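With one protein chain removed, the remaining protein chains of the complex are shown where they sit.
The block that comes next holds subunit A.
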Amino acid sequence: MSVTAEEAWVRQAKAQSALSKLFDWKPFLVFVCMLPAAGLLLVFLTYPLGLGIWLAFTDTTIGRSGRWVGLENFEFMLEDPIWWNAVFYSVFYTGVATVLKFGLGLWLALLLNNHLPFKSMLRAIILLPWIVPTVLTAVAFWWIYNPQFSIISWVFIELGLRETNIDFINTAWPARWSLIAANVWRGIPFVAISLLAGLQTISPSLYEAALLDGSTGWQRFRYITFPMLLPILAIVMTFSIIFTFTDFQLVYAITRGGPVNSTHLLATLAFQRGIPGGQLGEGAAIAVSMIPFLVFATLFSYFALARRKWQQGESND
């Protein structure tokens, strides 16, 4: 056998460049990786929030930079019946809409969780109100609620149930309820689809076990479905409350807070005062006044409903 003069290849350690050493240094790497996210948060979240809070303590108007006025804006706000009215309607709007959204959404989710023909198509249809842009929804409802051309009025009159058009949005209480209806219509898909996802995580064998344990349908809902759904219910409800309380588009596009400020939410009132009204400081103060409500709602959902002992792992008591 001839011996070939091939030289064995030996793996050699390569000298590391300074740059690669730098990237191997963990603190630097952590800093670099955090930078984009932190930058985005600072520029697009922290800065506007901070600016908003700062404005709330100044008398800035459009075209004139303001002076620090301390709590003056808030003092004025607390004496303002329109603000109190907006607080009332924001709470009322959020409360009623949330109850309806969750009642109907849960019902819909339970229906969709059954074996239905065309199940996936039905689910897709359910999502439609959610994927339509809010302003489009608002325009559609504005048209539905139109004093002259309302399709609902037309149907009732054609059926001979009424003689005159229904007044949806031109007096305070009908307008308030009409807006809630629009919000519920738009919000149900989110609730239904989220709860459906929650329902699907419940093992069917639990229902079978409960069936053999002698449960009725209501008992299965009461003792299995509902408690097991609570954690996701809490999260979805927190989100839903936040979205509803801060709602702006629907109300502003349909009633602009009218008639006579009766349907102003805090968000629409803040905008009304700040931008068309030019009182940026006052508007900012109204916006800031939403924060305590939101913090309270979030804490309530989170602590009252979220973590259950049975979800926590190994710890033995």
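One rule holds for everything that comes next: a residue touches a chain if its C-beta (ideal position, glycine included) is under 8 Å from a C-beta of that chain, and two chains touch if they have at least 3 such contacts; residues count from 1.
Just so we're on the same page, contacts and distances are computed from a predicted model.
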Fill in: Which of "Sn-glycerol-3-phosphate ABC transporter ATP-binding protein UgpC", "Tricarboxylic transport TctC", "Cell shape-determining protein MreC" or "Dihydroorotase" matches, in UniProt, the chain that is not displayed
"Sn-glycerol-3-phosphate ABC transporter ATP-binding protein UgpC"
Fill in: Touch with the omitted chain, as defined above, among A:W130, A:W154, A:W177 or A:Y223
A:Y223
Practice prompt. Give the residue, chosen from A:N113, A:S215 or A:Q249, that touches the chain omitted from the document.
Written response: A:S215
Worksheet entry | On subunit A, residues whose C-beta touches the chain left out of the figure | 203, 205-206, 208-216, 219, 223-224, 227-228, 308-317
